[in-house]
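All protein chains of the complex are present and in place, except for one that has been dropped.
Our next item is subunit A:
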Amino acid sequence: MNPRQILIALWTLVVKEVRRFTRIWPQTLLPPSITMTMYFIIFGNLIGSRVGEMDGFSYMAYIVPGLIMMSVITNSYSNVASSFFSNKFQRSVEEMMVSPMPSWVILGGFVLGGMSRGLGVGLIVTLVSLFFTDLTIHHPLVTIGVVTMTAALFSIGGFINALLANKFDDISIVPIFVLTPLTYLGGVFYSIDMLPDFWQGVSMVNPILYMVNAFRYGILGVSDIPVGGALVAVALFIVAFFAVALWMLERGKGIRS
């Protein structure tokens, strides 16, 4: 395929993916908005007013970046995992396999689709948060960079999950048993300075802690961890995950007999 054809193929796939999650918006865009509104009301307003300040910010302002990031992570991941697995399940993945599209375009199309939903939901949650707190972005480039990279990383993760999955249950295991606990323990609702030394050490091996804190740094200008290192680590994870996903796709893992 020449570069123009590759671009057309990639665009086709991205448009198809975006059309999919916007067509079923009551399942994809509405629930996270409602869930996050509940978080803002209950944790931010009702409980937060009694918690007081955290790192010099109101509790509401402190948890907003974490909740945005939580939405981006879960939506990027689950979009690609469910979409690609549905394609496998309905065998419509064969449409792509019989075409001359290179594997990296297929992977790229799904990842960009997942990122679109993750970032779209992130934007909706951000807009909802404006009803509860003022949001001033201290470092726009860091904010955009971190959220985009995080969406990319978890979209690729969702793709790998879908390749390995044999049944629909297999695509909900990671979000429920891995992503949700890591996100909750990743400093969304608290600063790790509040933890005893041992648990601070344990928290440092949680990759989501770095993303949440780097994003919080972008918005509030405060972080529990060095932001530069976090950005490099996320970038390296993206490269490694992309390479693994591409290798699996090239070998037809889970899709070719």
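Just so it is clear, contacts are C-beta pairs under 8 Å (C-beta built on N, C-alpha and C of every residue); 3 or more make two chains touch, one makes a residue touch a chain; residues count from 1.
Keep in mind that, in the parts below, contacts and distances are computed from a predicted model.
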If you look up the hidden chain in UniProt, what protein name do you find among "Cyclase", "Two-component system, LytT family, sensor kinase", "Ion-translocating oxidoreductase complex subunit E" or "ABC transporter ATP-binding protein"? "ABC transporter ATP-binding protein"
Of A:Ser49, A:Ser92, A:Asn166 or A:Gln200, the residue that touches the missing chain is A:Ser92
Going by the contact rule already stated, which one of A:Met36, A:Met54, A:Met101 or A:Ile238 would touch the omitted chain in the full complex? A:Met101
In subunit A, positions touching the absent partner: 1-2, 4-6, 8-9, 11-13, 16, 19-20, 23, 86-87, 90-92, 94-102, 252, 256-257
